[in-house]
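Only one protein chain is missing from this complex, and each of the others stays in its spot.
Letters A and B name the chains as they come in the text, with residue numbers starting at 1 for each one.
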Amino acid sequence: MTNQYIPYKMRIANIIEEAPLVQTYRLEFVDEKDAEQFSFKAGQFAEYGVFGEGESTFCIASSPTREGYVECTFRSTGRVTKALANCELNDIIGLRGPFGNTFPIEEWYGKNVVFITGGIGLPPLRCVIWNLLDQREKFGDITIYYGARTVNDLVYKDELEEWKNRGDVKLYVTVDPGGETPDWKGLVGFVPTILEQNPPKSENSVAIVAGPPILIKMGMPILGKNGFENKDIYTTLENRMKCGVGKCGHCTVGKTYVCKDGPVFTYEEVLTMPAEY
Amino acid sequence: MIGFKNAIYKLPVPCFVENTAQIEQLIFTPSCQGNLAVYLHKPEVKAAKKVGIVANIATLRSVLQLVSENQLGDIEKTVLTINAQNELLVFNNMDELEQYVQENFPVISDEDKKLLDQVNAMTRAERWQFWTEQFSACVKCYACRAVCPMCYCPTCTVESNQPQWIKVSSETTGNLEWHTMRAMHLAGRCINCGECGRICPVGIPVHLLTAKMNQDIEAEFGAKTGFSFKSGYALNTFKPGDKEQFIK
Partner (left out) sequence: MNIYTLKSSQLAEFFSQLIQSGKVVIAPVLKKSGKVFFEAVKSYDQVATDYIQTGFSAKSVVFPKVEELFSFERNDDSIEITNNLNSIPETVVWGLRPCDASAFNYLTEFFLRENPDTYFAARKEKTTLITISCAKADEACFCTSVELNPGSTAGSDVLLTAMGEDVYVEVMTEKGQAAIETSASLFTPSQEKSKDEYLAKLTAVFSMDEIKERIKTAYDNAEWKHESMGCFGCGACAFSCPTCTCFDIQDEGTQNKGKRLRCWDACGFGQFTKHASGHNTRNNQTERRRQRLMHKFKYSVENLGIVSCVGCGRCIRVCPAHLNVFENILSVTK
């Protein structure tokens, strides 16, 4: 019986300032043995802990196709994330995981995949995006709709450039009206608006929507209107989590534990749950 | 209308009546313990705008104290009580309520007086021993805070984690910190309804702490809690006649 509460020791190997208050940490295992036995799949999350302060839940933002490290992207919001943000290169933090279910990527072979997200909803999907791009030939069209409040708030700015320049990804990057800078060359408009103006085709397609509740609320009907069925729309839910293994009770929505029965759900499944998320 | 009704298990329970059909359940007897004033803070009650409350003497005093702290301004309240002669009284304004309370001002119960005297007679070391023993049993359920009409802070100090003023886990020193902090926040405000001690699931006489604080405040400042809706809060009101014996 493994003890689910003892964290792996991780060294902070790289820090990127993505946006105001948002950082990406690349973490490497202190113990070789841990690195060898650790593996995860796209969609799973982990509990990242600062010893003495507590733990915070974020998705694993790097792709499982890239071994030897784990990345997380987070915004400084509360006690633990602020303490995390105060850490420096080579500091040791704790990681527990991987927890949760996964995106059924194998079921998407040969299909078109559409990503719709905003702000810091991109990190959980970035894991999936790289997972697909690292095996590009297995999938049809890949389309990404991503927006943030202002140009500065966009995360993974370098990777957005990379995806734009690849040629095998259709990328719509937008900022909210008023959030553009004079030299901004991308789109301007809320993500749902951009989505409505450039709807993805639903035939042989799946969609993944993640991000602030308002995006999910507005994005889902647009997809529905364009022929997407609820079982082909995926999302990753967030809720207050502590243990990550379905015991502490904080993340429940009805009978569902977001940590162990999710966080990946189809929209069809989400509609069966009480609206407590 | 907030009142009491009979229930299956022993004591009358709080009852919330929203239409005339439900009025029949309301009762008011000496076994109606419980300080209903605490419900005046509930968002669902505040949303109703017009609220009636059936009050025992503790609740009446709580209402006076809350009005003096500017907490009940946003609801139109009708306060009722039944006096010792079994007559229904409806208070038309705070002055009437205040007069009734001052005429019927309660004295501390014999049982509580005995316990307070016992604790007061202890040496400092004995008192420390007494309270640490009591608080080692505390489980941090916060029922004492929940039931108190004076604990109405939207975010309690213990719910803050930046910094974590009071630790979350239950352990004797931390429990002592919680209860001492609460007693300090209630000094000169608690009206001694005794609910916190009555409902503590592990039987800690929490109400004695604030009863003692109030004894001290009355001695130092001449201030009685739940006595007038016009009185200020002893610990933040300056009067030139204050004794100030603790400042030398």
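Rule of thumb we're sticking to: contacts are C-beta pairs under 8 Å (C-beta built on N, C-alpha and C of every residue); 3 or more make two chains touch, one makes a residue touch a chain.
What you are looking at is a predicted structure, and each value in this text was computed from that prediction instead of being measured.
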item	value
Touching the absent chain when the full complex is considered, from B:14, B:52 or B:106	B:14
Interface residues of subunit A (partner: the chain not displayed)	1-7, 9, 30, 49-56, 77-78, 81, 83, 92, 94, 213, 238-240, 242-243, 245-250, 252-255, 260, 274, 276-277
Those residues of subunit B which, in the complete complex, touch the missing chain	7-11, 13-14, 16, 18, 34, 38-39, 42-44, 137, 139-143, 145-147, 159, 167-171, 195, 199, 201-205
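FYI, only the chains that are shown with their structure count from here on.
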item	value
Distance from subunit B to subunit A - Cα centre to Cα centre, in angstrom	48
Of all residues in subunit A, those that touch subunit B in their complex	78-79, 82
Footprint of subunit A on subunit B - complex, ascending	161-162, 164
